[in-house]
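With one protein chain held back, the other chains of the complex are shown just where they sit.
Note that the chains are named A, B and C in the order they appear, and that numbering of residues resets to 1 at the start of each chain.
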Amino acid sequence: MTRVTVWNEYRHEKHSDEVAEVYPDGIHTAIADGLEEHGFDTHTATLDDPEHGLTEGVLDDTDVLTWWGHRAHDEVADHIVERVHERVLDGMGLLVLHSGHYSKIFKKLMGTTCSLKWREAGEKERLWVVEPSHPIADGLDEYVEMPEAEMYGERFDVPAPETLVFNSWFEGGEVFRSGCCYTRGSGRVFYFRPGHETYPIYYRDEIKQVLANAAEWAAPGDGPTPSFDNAEPLEEL
Amino acid sequence: MTRVTVWNEYRHEKHSDEVAEVYPDGIHTAIADGLEEHGFDTHTATLDDPEHGLTEGVLDDTDVLTWWGHRAHDEVADHIVERVHERVLDGMGLLVLHSGHYSKIFKKLMGTTCSLKWREAGEKERLWVVEPSHPIADGLDEYVEMPEAEMYGERFDVPAPETLVFNSWFEGGEVFRSGCCYTRGSGRVFYFRPGHETYPIYYRDEIKQVLANAAEWAAPGDGPTPSFDNAEPLEEL
Amino acid sequence: MTRVTVWNEYRHEKHSDEVAEVYPDGIHTAIADGLEEHGFDTHTATLDDPEHGLTEGVLDDTDVLTWWGHRAHDEVADHIVERVHERVLDGMGLLVLHSGHYSKIFKKLMGTTCSLKWREAGEKERLWVVEPSHPIADGLDEYVEMPEAEMYGERFDVPAPETLVFNSWFEGGEVFRSGCCYTRGSGRVFYFRPGHETYPIYYRDEIKQVLANAAEWAAPGDGPTPSFDNAEPLEEL
Partner (left out) sequence: MTRVTVWNEYRHEKHSDEVAEVYPDGIHTAIADGLEEHGFDTHTATLDDPEHGLTEGVLDDTDVLTWWGHRAHDEVADHIVERVHERVLDGMGLLVLHSGHYSKIFKKLMGTTCSLKWREAGEKERLWVVEPSHPIADGLDEYVEMPEAEMYGERFDVPAPETLVFNSWFEGGEVFRSGCCYTRGSGRVFYFRPGHETYPIYYRDEIKQVLANAAEWAAPGDGPTPSFDNAEPLEEL
């Protein structure tokens, strides 16, 4: 059974009544519940836990980590970012959600600013599936519609995704590469756009489906562990 | 000086007053004029010319071929398609425009149906630049806007582009990968979406700029010509 | 249970004692046996069967098709190639093996000549895993070694693979992109280099493992079936 650790900054929910109303137990709880429904073994961790809840022990028991953060990216300790980075390169899957695009760990894995345009206007979004054979699109229709979403617009300053699964349309005139697959080291990384804290997006069935698909896709396999060192001498070959 | 042959089906213009009003000398003339302004040496060819205007001699003098077709794709002779295909694999650039997505040559190069959704409703389109460092985006703003366009929507059934330069937004709710780069053999292929026959799109400065950029990008270089045969015997190495 | 149809030209085995000694029941039987060991439900089909064994009924019951051919590519009927092509675009997986690089179906899917260099000298090959997190590399070491192989060398005239899983080294001085992943339509295609008819390559455990991994990877998922037609009118959106 794939083990997912759901990480959440968990600050908006504690400081904003508007957000608390949507996610009374935190965004992490909503995400974890959705994954549980799909048969995953979940665990949650938040910024204010000791070591942000991401101890070596927790990561030892994690196949895939999901990351939601927004207003406190800078409070994530660098040594924890290093730890998570090493785990990803060693094969742990990582799902970066919505405003997590500006997290230290995502910027470190991408090598770019991960900047974008945004607008909070509760506008309509459609995530079009552009790669229907990708496992992350399993069980979906041709597009997923959000009646109200924060807009994220191009240019999204990331390396071109290895696979672009979703391409978003927004009512106000923008587009966005909303589902982006990457490989870093032996780890798989998926960026998924939806998920603003004031909209009940993580309760939607299609979103739960995508997160479950992505967790399955990002779970580590059984490939070789590369050796990085001085190779055998030439004469023995 | 880069030599561009501008190919046009040239039927709509002869049979529809509406189209003839927009392109009185044919779409090919408008495209060729735009390329001439940017310093290219152009030549035009149309479906009803002998050998569709694509004789071996013409192709000998062609660095980049542009392709516009719509209602008569089936009338393009298979042996001419083979001839163009060989030239592309040998290094000739190919710019496939708008409804050319359904041309025999594009389908042959892609290996897929090249199908898509469409709607003729004169709606607004924005082509967002998603890869600003690509030479095809030189001289552009963050997006190019068409006040009235035919809509093309995803799923666009092509292989994922090697580079996605433009991503289109449409008023009616669709998105489309509008500027797609491919390499086939030693040739470079660019698909560019805008260009319906009833809108004066090829007279627009930004569109001329994109076609000039793309022709420059697709022009053949001076790389090695691969040999495909039985290699030197093992013992001589 | 994933259903694999193993297709073989099955001519070398009938006309060459040397090949018959290595594959007395045909290459298809060896490949099918390996897949059975890994839990697949297999079926075989050969060139000389009616409709080459690839009737609509057989394809209805096929999740993944494997293709081995060499000397009789031209004898494969075009309408059967069309049929297989449509099935791939609709989601059937396709594993193209060794000299199958020159098959009609592979060339049609790639859009290029699929040419390469070759040398029959029984030289050593090492397939290095360059993407260790890819599911096709599951269960392997850092490289797979063939003590004796036919050499295939670059330039391999195919579109750049979406994922390059294996990169081959040959004793005589060449390299080759030996494990190449593609998406075409809703189907997944994997080209895998090893497999000359005079070497017992398909009996090797690592090769069976790769084919099993690839069949699993290429099996169709449950993504959306795109509609390709006139979209809903603008006014209703």
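Definition applied: a contact is a pair of C-beta atoms (placed from the backbone, for glycine too) under 8 Å apart; a residue touches a chain by one contact, two chains touch by 3 or more.
Since this is a predicted model, take the numbers as computed values, not measurements.
Colleague: Where the complex has a chain not shown, which of B:Val58, B:Val129, B:Met151 or B:Ile201 is the residue touching it?
Modeller: Touching the chain that is not displayed is residue B:Val129.
Colleague: Given that one chain is not shown, which residue among A:His70, A:Arg83, A:Arg155 or A:Arg177 touches it?
Modeller: A:Arg155
Colleague: Where does chain A touch the missing chain, residue by residue?
Modeller: Contact residues on chain A toward the absent chain are 89, 108-113, 115-119, 121, 123, 151, 153-155, 157, 159-160, 162, 171-174, 182-185, 226-235, 237.
Colleague: Residue by residue, what part of chain C touches the chain that was omitted?
Modeller: Given the touch definition above, chain C has residues 126, 128-132, 142, 153-156, 160, 163-164, 167-170, 173-175, 177 touching the missing chain.
Colleague: What residues on chain B make contact with the chain left out of this view?
Modeller: Chain B touches the missing chain through residues 91, 129, 131-135, 137-142, 162-163, 183, 185-188, 220-227.
Definition applied: only the chains that are shown with their structure count from here on.
Colleague: Ranked by contacting C-beta pairs, which pair of chains comes out on top?
Modeller: Maximum number of inter-chain contact pairs occurs for B-C.
Colleague: Mind checking the centre-to-centre distance between chain A and chain B? Centres are C-alpha means, answer in whole Å.
Modeller: One centre to the other, that is 37 Å.
Colleague: So what's the Cα centroid distance for chain A and chain C, whole Å?
Modeller: 33
Colleague: Would you mind listing the residues of chain B that make contact with two or more other chains?
Modeller: Each of 153-155, 160, 173-174 in chain B touches at least two other chains.
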